[in-house]
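Submitted below is the structure of interest, expressed as structure tokens.
Of the protein chains in this complex, one is absent; all others appear in place.
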Amino acid sequence: MKDAVRIQREDFSQDEEVGALRTGSKRMGGIATFTGCARDFSEGREVTQISFDAYGNMALAEMRKLRVEAIAKFELLDARIVHRVGVVGAGEQIVFIAAGAAHRAPALQACHWLIDELKQRVPIWKKEITAQGDEWVTPHP
Amino acid sequence: MKDAVRIQREDFSQDEEVGALRTGSKRMGGIATFTGCARDFSEGREVTQISFDAYGNMALAEMRKLRVEAIAKFELLDARIVHRVGVVGAGEQIVFIAAGAAHRAPALQACHWLIDELKQRVPIWKKEITAQGDEWVTPHP
Amino acid sequence: MIKVLFFGPVAERVGASEVQVPFRTGILLQEVRAQLQESHPAAFEIVCFTAVNGEHALDMSLPLADHSEVVFMSKFSGG
Partner (left out) sequence: MIKVLFFGPVAERVGASEVQVPFRTGILLQEVRAQLQESHPAAFEIVCFTAVNGEHALDMSLPLADHSEVVFMSKFSGG
């Protein structure tokens, strides 16, 4: 089975990730997921691709910490985090978060917390590639 | 492509549902999903299966209304709702909700709202099948 | 005829998923309910919602048309 926390160039499958999440426990009543996708439009410009750069070791370590923190904070039965790097086309998947708990509220809350924290804490940078040129994205706090 | 709102006996695929959701728009930056599963344990008893009864026509109509309401309320680009009926084994999937929006917060909020409202408003009933006998579930408000 | 449907725990307590109530001009929803409640008191203990032709009915003084579909439902537990 693939690691619960990964940084990879290739796309991922929700079925595979949710399947892996569910193998951990039959007491999982609720599974929440979040998938971030590359939008084809950003601040008035048409985006054809997004390119990602990551401080790989630290990014993976931070994602692993996030998973452990979320499991403790929301009493999850399991959680998974996958982030792609390299070049991703418009409309393609970028990031995947899954949280499984006995009940729905903690699963949904954990999923929201994880994607918010990931954006704050994981050293990954995106560059939008447009017909008018490339631009590194400046996050809006 | 399958309907965005369905009641069915057979299992569903997250990949297929999220794929169908994403065909609608490349401006979808965030997709949140919720999957409800049959837990093998409930109020101290081991549950082997869950059996569902539904007022099919009204349940489908209510689920369609929920989808339309959620799309308007959270400015979603699309949403899907699938609920299984018949007999579902412990650990199997029961219900699936997906919400896609330009940004992550409305997608996640809509997903939470949809599953909460579905439980309140859709005429479906579950019976837990245990070694000690069967019991219709009484919802805790 | 008025078709009355039961589902889940209500159907179990009634011992049937469908009964027919004879139609007469001006028959009210509350009369159908009262008649069935008398013969199936345990079932109606858990009835919380009523639907007429697939729509929630809150007003029990609603007059019913012939061939109406009436459903007496307990609290939902789907999802």
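Things to note:
Just so it is clear, A, B and C label the chains in written order, and each chain counts residues from 1 on its own.
We adopt the following convention: a contact is a pair of C-beta atoms (placed from the backbone, for glycine too) under 8 Å apart; a residue touches a chain by one contact, two chains touch by 3 or more.
Only a predicted model underlies this, so the values are computations on that prediction, with no experimental measurement involved.
All shown chains touched by the missing chain in the whole complex, by label: A.
Per the touch definition above, the residue from A:K26, A:R67, A:H83 or A:H112 contacting the chain not shown is A:H83. In the complete complex, the residue from A:F12, A:F52 or A:W113 that touches the missing chain is A:F52.
Note on the undisplayed chain: of the listed residues A:V47, A:A70, A:A99 or A:I115, the one touching it is A:I115.
Touching residues on subunit A toward the chain that is not drawn are 36, 52-55, 57-59, 61, 83, 94-95, 115, 118-127, 136-139, 141.
By our rule, only the chains that are shown with their structure count from here on.
Taking each chain's centre as the average of its CA atoms, subunit B and subunit C sit 26 Å apart. Subunit A and subunit B have centres, each the mean of its CA atoms, that are 22 Å apart.
We define each chain's centre as the mean of its Cα atoms; on that basis subunit A and subunit C are separated by 48 Å. Multi-chain contact residues of subunit C (touching two or more other chains): none found.
Of all residues in subunit A, none touches 2 or more other chains.
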